[in-house]
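Let's look at chain A:
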Amino acid sequence: MIDRVDHFRWMVLARVLDERLAALYRQDHIRGGSVFSGKGQEAYSAAAALSLRRWTAEKPGDYFAPLIRDSAGRLAFGEPIIDAVRTYCGKRTGPMRCRDGNVHRGNLSQGQLPMISHLGASIGVVDGLLMARRHLGTLGDSVGIASVGDGAMQAGAAHEGINVAAVERLPLILLVADNQVSYSTFSDRSYACRSLIDRAVGYGLGAHTCDGTDFDACRITVETAVAAARAGRGPQMVLATLLRLAGHGEHDDNSYIGPELRARFGDCLPLAEARLTGEGIATAAFWETAKQQVAEAVTQALAESGPDVASEDWTARSQRNLTEFRA
Partner candidate 1 sequence: MKLDVRMPQFGESAAEATIVAWLVQPGAQVAAEQEIVEVQTEKSLLTVAAPAAGILVEHRAGPGDAVAVGDVIALLNVAEGTPAQGAPNLTNPAASASSSATEPRPIRSRPPRGEAFLRAAMGDAAFISPAVRARLLEAGLTISDLATIHGTGAGGRVTVNDIDAYLAHGEPMNGVRQAVALAMSRSWQRPLATVARPARMDALLAHRRTIEGRPSATIYALRALAVALAAQPTLACRLYGNRLLKAQSVDLAVAVEIEDGVLTPVIRGVEKLSLAELTIAVGQVIDRARAGRVSDAGSAVATVSNYGTFGLTWATPIPLPGQASILGLGSVENVPEWDPAIKGWGRARQAELTLTFDHRIADGGAAGRLLQQVADLLEHPTKL
Partner candidate 2 sequence: MSPRQLTYMDAIRLALGDSLAADPRVFIYGQDIAGAFGGAFKATKGLAERFPGRVLNSPIAEDAMAAVAIGAALEGARPIIEFQFADFSSVAFNQIVNHAATYFWRTGRSVPAVFRLPGGGTPGGGPFHSQMPEAWLTHHPGLVVVAPSTVADAYFMLRDAVACPDPVVYIEHKGLYNHLKAEFDPPTTEHLGLGAAAVRRSGRDCTLISYSAMVHTCLEAADKLARDHHLDVEVIDLRCLRPLDTRTILESIARTSRVVMVTESWPFGGIAAEVLAVIATEAFQYLDAPPRRMCAEDTPIPYHPELYHAHHPDADRIVQTVLETVDF
């Protein structure tokens, strides 16, 4: 059982970090690209990560393949705050060593996969990780989450990856956040079924839905789905319905999302906070702590060095003997 106050604290931390990253973008500290915020999706994303077993030095845990909007899940699954800042600000100390940026970061020794930009591509990779564990005899009751949105669900790669998980009955949790819009295209131009959860039946997945703005619902639903996968009941699909509360990236003012849509969806954070406050739990300190943690990470990261261009190792293969000879 995930502690619901702990859940809320991760949501707060992600919101504070995303807002600080957006500020860094406007201060010209972000080297290239944009900042991709998980605003509005914190409850769902953090619930997913907290349902997983973290990796320790002694023992590998579950796998988490986050996507663009998973800043909360990344943090809750163990990503140090400073790694996010380092990656965005182009510091050689970051996990991607300036070779990749923003949301493409990951750390395999913590079970977090570094996404590529091609949506749906990571589902099959999680399939492979789990198939290998089964093949090597190390699967146990471990699971993997592949996070996608209403956009990625339309890609051919997603279809292939989901189907393989079903055929192989892998302990995969397909975490779908239908946030109503893929970049600027609304769902009615992305899919025509009543709900994306209908596809679970077609693929042969366990089906779970929740209101993505209700942190209690998110936590209970995802935990149930993960437990089902762990119990050997095959791949599970979770669908949360919510609204992206930011632009596609900070370069995008989101003006195409009209007031009707905004009115239909709440923000998971104030909703959770109101519920906790109503129960007599003081939350103000969480914000202060989060701001302090993020400020410390930003101060440290900004003082660190960027790439050392002169000593960059321009080798794309691990086998240095497999290199073209130059006269």
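On how the list was made: all candidates are chains of the complex that A comes from, given by their letters.
Quick note on the criterion: a residue touches a chain if its C-beta (ideal position, glycine included) is under 8 Å from a C-beta of that chain, and two chains touch if they have at least 3 such contacts; residues count from 1.
Bear in mind the structure is a predicted one, so any value in this text is a computation, not a measurement.
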Interface partner of chain A in the complex, by touch - 1 or 2: 2
Touching residues on chain A, where the partner in the complex is candidate 2: 95-97, 99-100, 104, 106, 108, 114, 116-118, 121-133, 135-136, 156-157, 160-161, 163-164, 167, 315-319, 321-327
